[in-house]
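Only one protein chain is missing; all other protein chains are in place.
Right after this comes chain A.
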Amino acid sequence: MSTVGAAFRASVPVLFGYVPLGMAFGILFQDLGYAWYYAPLMGLTVYAGAAQFMAVGLLAAHASLFEVALSTFILNSRHMFFGVSLLSRYRAQGLKKLYLIFGLTDETYSLITSTHPPTGHDEQNYYLALTALNQSYWITGCALGALFGANVQFDTSGMDFTLTALFMVLMLEQWKKLREPYPFVVALLCGLAALWLFREQMLLVSISLSIALLLLRSRISQVVL
C-alpha cells in the first residue's frame, strides 16, 4: 500500500465526521448571505471547526476584528498543548513542517499520535498525507453545505458520531500501547470536573489541568526513583 493509501485508510472515519460537520457549518454560513465559495475558502485558510462555527455568530453581529482575534485565539489555545507532545515527531523541514503545524486539528493530532505508516514508508510523508486528506474532507464539507444548504436529501444526522467513535478507538489503542491507568484516570477526572464547572472552555481547562497533574507525577517519580 502507498503512503497516501495508508493515510487514507486511517483517515476514513475523519472523512465521515468532517463532511457532515463541514456541511453543518456551510448551511449556517450560507444564511449570512455571502457567496457559497467563501465557506470552503474559510475551510482552506482558517481550518478550525469550532472557531468557524463561532465565527458565524461573530460575523452576524459584525464583531470587531480584535474581538474576533481574541476569541479565536482563546478557543483554539488548546492546540498549543498538542505541539508540545509532537516536537520530536515533526522532523520535516520548511514548508512541509509549516503545513503540518498549520493543519493540526484535534482529529489530525489524534491520528498522528495513534497510527503509524506501514514499515518502510516515510513517517513525515505519512503525517503530511493525513493532514492534507483531513483538510480536504473539511473543505469539501464546507462547500457542499454552502452550495446545497437545506436541500440535501440524505439524512446525515448522527454521521458525525464517527469522530466520537474514532476518539474512543484511538483511546483504546493508546491503552494497548501504554497499559498504565494514570493518564486515563487523570484525564477522566479532570474532564468530568471541567464539564461540570467550565462547560464552555472544557477542553482548555481539562487539558491544562491534566498536564499539570502529569508533570507533578513526573516530578514526584523523579524524587522517589
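A few remarks follow.
FYI, a contact is a pair of C-beta atoms (placed from the backbone, for glycine too) under 8 Å apart; a residue touches a chain by one contact, two chains touch by 3 or more; residues count from 1.
The rule is short, and it goes like this: contacts and distances are computed from a predicted model.
The UniProt record for the undisplayed chain lists the protein name "Branched-chain amino acid transporter", from the options "Pyruvate dehydrogenase E1 component alpha subunit", "NADH-quinone oxidoreductase subunit K", "CRISPR-associated exonuclease Cas4" or "Branched-chain amino acid transporter".
Residues 9-10, 12-13, 16, 34, 38, 41-42, 45-48, 51-52, 55, 58-59, 62, 65, 68-70, 72-73, 76-90, 97, 101-102, 104, 106, 109-110, 113-114, 155, 157-159, 161-175, 178, 182-184, 186-188, 190-192, 195, 199, 202-203, 206-207, 210-211, 214-215, 218 are the ones on chain A that touch the missing chain.
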